[in-house]
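As you look at this complex, bear in mind that one protein chain is not there, while each of the others sits in place.
In this document, chain identifiers A and B correspond to the written order of the chains, with residue numbering beginning at 1 in each.
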Amino acid sequence: MAEPATAHAQHPHNGAGHDHAHHDEGFFKKYLWSTDHKMIAFQYLFTGMLMAIIGGYFAYAFRMQLAYPGASVPGYGTVSPADYLMLVTNHGTIMIFWVAMPVLIAAFGNYLIPLMIGCDDMVFPRLNRLSYQIFLLSAIILIASFFVPNGGFSGAWTAYPPLSSQAAYHLTPWGASLWVLAVALEFVAFLMGGINFVTTVMNSRAPGMTPLRIPMVIWMIVIASILFMASVGPLVAGAVLLLFDQVLGTHVYDPNHGGDPLLWQHLFWFFGHPEVYVVLLPAMGVVAEVITVFARKKLFAYKTVLYTAIATGIISFFVWAHHQFVAGIDPRMANIFTVTTLIISIPIAEMVFVYLATLIGGSIRFTTPMLWALGFLGAFLVGGVTGIFLGSSGSDIYFHDTYFVVAHFHFTFFPIAFIGSFAAITYWFPKMFGRMMNETLGKIHFWGTIIPVNGIFLPLFIAGLAGDHRRIYSYMNFPDSAKPFLQDLRIMATVSLCVLIAFQFVFLYNFIVSLLRGPKADKNPWNANTLEWTAESPPPHGNFAEMPSVHRGPYEYGAPGRDQDFWPQNAAN
Amino acid sequence: MSSIPPPVALLPVSRRRSLLRGLAALCWLWPSVVLACPVCFVAREASRLAFLWTAILMTFLPLCMMAGIVYFLWRQAQRSARENQGDAPPDSPKPH
Partner (left out) sequence: MTSEMTPALATVSGGSVDGASTSSAVPRRRPLIPSGVLAMLIFVFTEIMFFTGLVSAFLITRASIGPGGWPPPNQPRLPVAATALNTVALLLSAVALFVAWRSLRERQRGVQAGSVSLRLGLAIALGAAFLIGQGREWIALLHEGLTLHSSIHGSFFYIIVGCHGLHALSALLALGWAFLRLRAQSLRSDTLAAVSVFWFFVVGIWPFLYYQIYL
C-alpha cells in the first residue's frame, strides 16, 4: 500500500508535477501554481476566509435592514427589496459552498491527509492544483455575478423554479445563469479534490497505517468526500436542466409547458441533505482530534465513532425529502422520510456521547482549540435537537419557512463552518505556519463569538415560533409581524451579529500578527500523537525528513508505564 | 421459549376487537386516502409513484455501487493476503 509514497521518496525529482527541493522558485510558481498539497490547502483556506468576509458583510447588510427597515445601513446604503433578496441568496450560497466546503474539506483535507497518513503528497498533485484553479474560477464567477445588469441572483440559495428558471420572475438573466454556472464549477472542483482524497488515503498510507490506525478526522473527510461524490450527480443534472431552461428556453421546470417545478427540489435536495453531513463529518473529526489531545485520553470508542460515521453516511441518503414536506410530495413518502429523519439523529447523538465519554476522567486543558471543540458540541446540540421538530412532517407544516428553520440550520451550520473551522485553525496553526497563536486573544475571540451566536439565533427561534416568515423584506408591512415584541427580537439578533462581527477582527488580528511575529512553534507543541506532529513546523516540500512507519493507533494518551503521557504513532516503542 | 403467545392473544377478546378497530382506523387514516395536495401540479397517481420510485432508485443506487466497490476491494485484500502467505495460487477459489 505504501508504494506511491516510497516511490516518490525514491525519485523526488521526477514525480508527476513534483518540484521538491526547488525552493528558489518564483512567487508565481511557489504560491499560485504549486502542486504542493500544503500550498493548495492554504489557497483554499485563504479563499474561504475571504469569501467568509463577503458572506458576513451580506449578513450584516440584510440583518440591519430587518432590524431597522428602510434605514440607510452604514457601509452599504439603503437596501432595496431586490438587494435584500440578492443578499440573502448569496449569503447562503457563499457560506455553504464557498466557506464551509473549501475550509473544512478542501483546505484541511488537503493539508492533513498526506501529513496524517504519512506520505509526501497527494496521488494526483496536478489534479489537485486544477481543482483549486476551478474553485477559484467559480468564486470569481460568483463575485462577477453581483456586478452584472440587475445584480446577482435573487432566487434563494435553493434556487427553486420557476423563480430561478424564468427571467420574468428573477429579473436577472445574467446573474441567475452565472450563479448556476459558478455552483456547477465549484462541484467539479470538489469532485476532483474528493477523488484525490479517497485515492490518496487508499493507496499512499505509510507502512503500518492500517485502516483502524487512521486518525478519525481523515476517516471523516474520506466518508464526507464519498458522500459528496455519491450525491452530487443528480444536482448537477438538475443544474444542467436549469441552465437549459434559463439560457436555451426549454421548459423542463415550467408547469405551463408540461414541466414540473417539483422536479428541481427532488434533484436538489437529494444532494442538499447529504451536503449537511458532508460538512458536518469533517468538523466532527476535527473535534475528535482536539478533544483527545487536550483531554489527554484515548478516544472513548474509536470503532464506534467510525461505524457511526459510516452509518450516518448511509442514512443521510434516506432523509432528503424532509425538505419538501409542504411542497406537495406524496404523503406516503413524507411518512417514510419522517421516520428516517428521526433515525439519523441516533448516530449523531452517539458521536456526541462518545466525545463526552472521552472527556470524563481526562486531565482537560482549556486551550483555545479545546474551547472551540467543546463549544461545537454544545452549539451543535441545540441545532440537532431543534431539527427533530422540523423532521416530523406534522410539525413541519407549521414551522416550515419560518425563522425557526433559519435558527435551526444556523445552529447546525455555524458550529460546523465556523466553530469547527476555528477549532481546526487554532489547533493546526503551529504546524501550518510554524508559529504559536496568542492564547489570550484566542480566548477573547472564543467568548466574543460563542455568546453573540446564541444572541443572534435564540431570539430567532422565538420569532419563528411566533410565525415570522423567513423571506420578508420589511415586517413593518404586516401588522401581525410588526409588533414591538417581535421587532425587539429582530433588533437583538442584529445587535448580536454586529458584536459577533466586531470580535472576528480580534481573530483576524491574532491570525495575522501570530503569522508574522508569533513565538516559534516546535515540532509538537501540543504533545500529540498523530504523524503530522513528527514533521517540521511548517513541514517542507515532501513533508517528512524520513518517511514514517506506524506502530499504533492515533489516540494512545496516558498509556501506563511510560514517562510521557503521549505515545506518537511512529515511535518504535 | 417458543410457547410465548403473541401479545395480541394475551388480551381478552373484547379488547382485542377494539385494538383491531383501532388498527383499522389507523389504516383508514393512511395518508394516501386523505391526500390533499394543494400545490401538486399533477395529482395523478402515476406521477406520484414516479417520484417515489425515482427516489428509491437514487437512494439505493449509490449505496449499491459503494457496496460493490468495497466488496471488490475486500476480495482484493484477501487475495493479496493469501498471495503474501504464498500458500495458495492467485486464482484459486476462496476458502470460505
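FYI, a contact is a pair of C-beta atoms (placed from the backbone, for glycine too) under 8 Å apart; a residue touches a chain by one contact, two chains touch by 3 or more.
Note that the structure is predicted; figures quoted are calculated from it, not measured.
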Chain not shown: contacting residue from A:71, A:140 or A:237: A:237
Touch with the omitted chain, as defined above, among A:136, A:263 or A:513: A:263
Interface with the undisplayed chain - residues on chain A: 1-6, 9-10, 12, 123-124, 127, 191, 194-196, 198-199, 202-203, 205, 207-212, 226, 229-238, 240-241, 244, 248-252, 257-260, 263, 266-267, 270, 303, 306-307, 310, 546-547, 549-551
Touch list for chain B against the chain that is not drawn: 41-42, 44, 46-47, 49-51, 53-54, 57-58, 61-62, 65-66, 69-70, 72-74, 76-78, 80-81, 84
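Just so it is clear, only the chains that are shown with their structure count from here on.
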Distance from the mean Cα position of chain B to that of chain A, given in whole angstrom: 31
Touching residues (chain side chain B, partner chain A) in the complex: 30-32, 34-35, 37-42, 47-48, 51-52, 54-55, 58-59, 62-63, 65-66, 73
Sites on chain A touched by chain B in the complex: 202, 226, 230-231, 234, 255, 260-262, 266, 270, 314, 317-318, 321, 326-335
